[in-house]
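A single structure is presented below for examination.
A single protein chain has been removed from this complex, and every other one stays in its place.
In order of appearance the chains are A and B, and numbering begins at 1 in each one.
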Amino acid sequence: MSEHENIKPVDDLGPLIGPDYTYSSVGDKVSSIALGGRHPLPWFVVLGFAGLLVGLLFFSITFLIAKGVGLWGINIPVGWGLAIINFVWWIGIGHAGTLISAILFLFKQDWRTSINRFAEAMTLFAVACAGMFPLLHLGRPWLFYWIMPYPNTMKMWPQFRSPLVWDVFAISTYALVSLMFWYTGLVPDLASMRDKATRKVQKIAYGIFAMGWRGSARHWHRYEIAYLLLAGLSTPLVLSVHSIVSLDFAVSVLPGWHATIFPPYFVAGAIFSGFGMVCTLMIPIRKLYGLEDIITTRHLNTMAKIMLATGLMVVYGYSMEAFFAFYSGNGFERFMMHNRMTGPYGFFYWMLIFCNGLSIQLLWFRKVRTTPLMLWILSIVVNIGMWLERFVIVVTSLHRDFLPSSWDIYVPTFWDWALYVGTIGFFLFNIVIFVRWLPIISIFEVKELIHKNKHARRSHE
Amino acid sequence: MSETVREKKLYGLTAEFDSPEALIVAAEKIRDAGYRDIDAFTPFPVHGLTEAMGVKRSWLGWLVLLGGVLGGSGGLYLQYWINVIEFPVNIGGRPFFSWPAFVPVIFECTVLGAALFAVFGMFGLNGLPRPHHPIFDAEGFERASDDRFFIAIEAGDPCFDFEETRRFMNGLQAMAVTEVYSDDV
Partner (left out) sequence: MSAGIQNAIYRIRKIALAAAVLGTAAALVGFFSAREDFYRTYLISFLFWWGISLGSLALIMIHHVAAGRWGFAVRRICEAAIRTLPVMIVLFLPIYLSRYNIYGWLGHSEGPHHEVVDAKRLYLNDGFFTVRAIGYFVIWLLMGRFLVGRSYRQDENGDPSINRGLARLSAPGLIVYMLTVTFASVDWAMSLEPEWFSSMYGILFVAGQALSVLAFSIILLTRLRREEPLAGILKPVYFHDLGNLMFAFTVFWAYITFSQYIIIWAGNLPEEIPWFMNRSGRGLVGVAVFLTVFHFAVPFLIMLSRLSKQRAHIIRVMAIWMFAVRFVDLYWIISPAFNPKSLHLHWLDFVMPFAVGGIWMTVFCTLLAKRPILPQHDPRFPLRQQEK
């Protein structure tokens, strides 16, 4: 029994998918983006721009490896700096993808079908960007495998009481499971592309990755079980990954990091920023490729509501941090919060409150939620706000710790920014490539939705 | 079909439909007629189809459970062996067997094990990758991933009799009934 049979929506936002779509036309529409080969000018502009930034990325990585992390602004007491800020930011962005594909699947939220493929791809690329930072931050990134448990001539092993080792397991598991989840979802669509392709090269390429999928009922049966189980596994996984990221901070004893609320607060922040990024990317793409009747206003409205809800949870986190800094009665905790609000980085704290706390209040208005341009601008503000949040957490907690004689100010250098901007380019580049060659909307799931709608309409009549 | 195709072996007979509902009705009839080596091909998962075909629920779930148990216990053993037996180091006075600190990695290993078993188990049980399958030689089969719904009775089925099965399938109100020949049977 599906959700629709009992509950009728009471608004007027229209259906989740345009009423005129048939099984065939939705497949044609989605696959034609990749197979047709005609792309709007902005596609080439973004490709070129992103390509330049990827160049910058490779250049700054090369230079970093040659010269060492002294290129960056980090020094004691602020040893983490932009590298960790960007790492957490990217990982957080990735989380919305898993949330959309896994959690909303478990909750039988049909609206996810139009955006889950894209969001999962976003997850993968974001995790790839995130993974670069801790590796490059190691100082000798070519020895990264030392953190893995493997028998070696030094007879040394990692020690598992460190959250940084948990991170290695969490991030690599997350990357691998996200990849498998994404690919599993892609296989039937790749088969569909294979059958639709007219050029030999396309047929062979899609054919190889479709692995000979033939839509057998027995296969679908196991496929659905596997997909459900993967969704069930990914849901706690995504919560655990950002919780473990938060434990990187929270298991220390540093005021501003050591707070028990960190795990759920970080998870909420991750989902918040992830939905921000989904909106930032989806709104222009649906416009460019004319997908407004597959990614509808109803989708935007729902995503905006989730942004509002998770944003408010994050604000709850800020409030608890501030309140318990006072309530602890501990001088260091109180100083940390005072310094965070009024110290040298106070401006960034209030900016983050503005971006994540105040600006999202606009989402209470339906007009804002359903106007693509306003939502798009707001989603960029949220992305900036969530970056600032990590900046404030990392830097203000470190730069004035227990010992005033070691206080210092952290200023990122050109190379800090170059690497960050470089990863944004890398991310966009991957997105652009993905849009070019793969079905950005899950074709078979949208067909399932059409089937379901037909059923519902028939039983209604 | 051309003469060269005729030299290939018979894979079976397929019937083509344009809606999942019609397919399910046909599948039930075929099941009730006693055929077992049957398969349906659809562009998206159709609920109630495997039941209509008489396919048992897959035991993939148990495989995934096994993967999770193996992963989780492996993760625990890995950490225990390293931090307690092989390389015990005093870190901030914490016990060698710091179970709270082992929980995150145990959890990640559980999920990883289960997910690997789910994906590889699913494709493995499905016999994929398999680049070619006789059904691909069916006429118009490229629309099975688009908007057509096929059901096939394989020639290997004990109840299969070319003439009789063909007559039976013609009575299913399909859009088309075709015989599939392939050199891949």
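By definition in this document, a contact is a pair of C-beta atoms (placed from the backbone, for glycine too) under 8 Å apart; a residue touches a chain by one contact, two chains touch by 3 or more.
Please read these numbers as outputs of a predicted model, since none were measured by experiment.
Checked against the full complex, the one of A:T22, A:N152 or A:N330 touching the unshown chain is A:N330.
Touching the missing chain, out of A:I74, A:L104 or A:A259, is residue A:A259. Across A:N86, A:Q159, A:S178 or A:S243, the residue that sits in touch with the chain not pictured is A:S243.
Checked against the full complex, the candidates B:L10, B:L66 or B:V103 give a single residue touching the omitted chain, namely B:V103. When the omitted chain is restored, the residue from A:L138, A:I285, A:L312 or A:L362 that touches it is A:L312. By the touch criterion stated above, the residues of subunit B touching the omitted chain are 92, 100-101, 103. Seen across the whole complex, the unshown chain contacts subunit A at 1, 3, 6-8, 10, 161, 236, 239, 243, 247, 250-253, 258-264, 312, 316, 319-321, 323-324, 326-330, 364.
Simple rule for what comes next: only the chains that are shown with their structure count from here on.
Across the interface of their complex, subunit B is touched by residues 22-24, 27, 149, 155-163, 165-166, 169-170, 173, 176-177, 180-181, 183-184, 188, 191-192, 194-196, 207, 211-226, 229-230, 233-234, 236-237, 240, 244, 247, 444-445, 447-448, 451 of subunit A.
Subunit B contributes residues 20, 39-46, 49-50, 53, 55, 57-58, 60-61, 64, 75, 78-79, 82-83, 86-87, 89, 91-92, 94, 98, 101-102, 104-105, 107-109, 111-112, 114-116, 118-119, 121-123, 125-126, 128-133, 135-136, 142-147 to its touches with subunit A in the complex.
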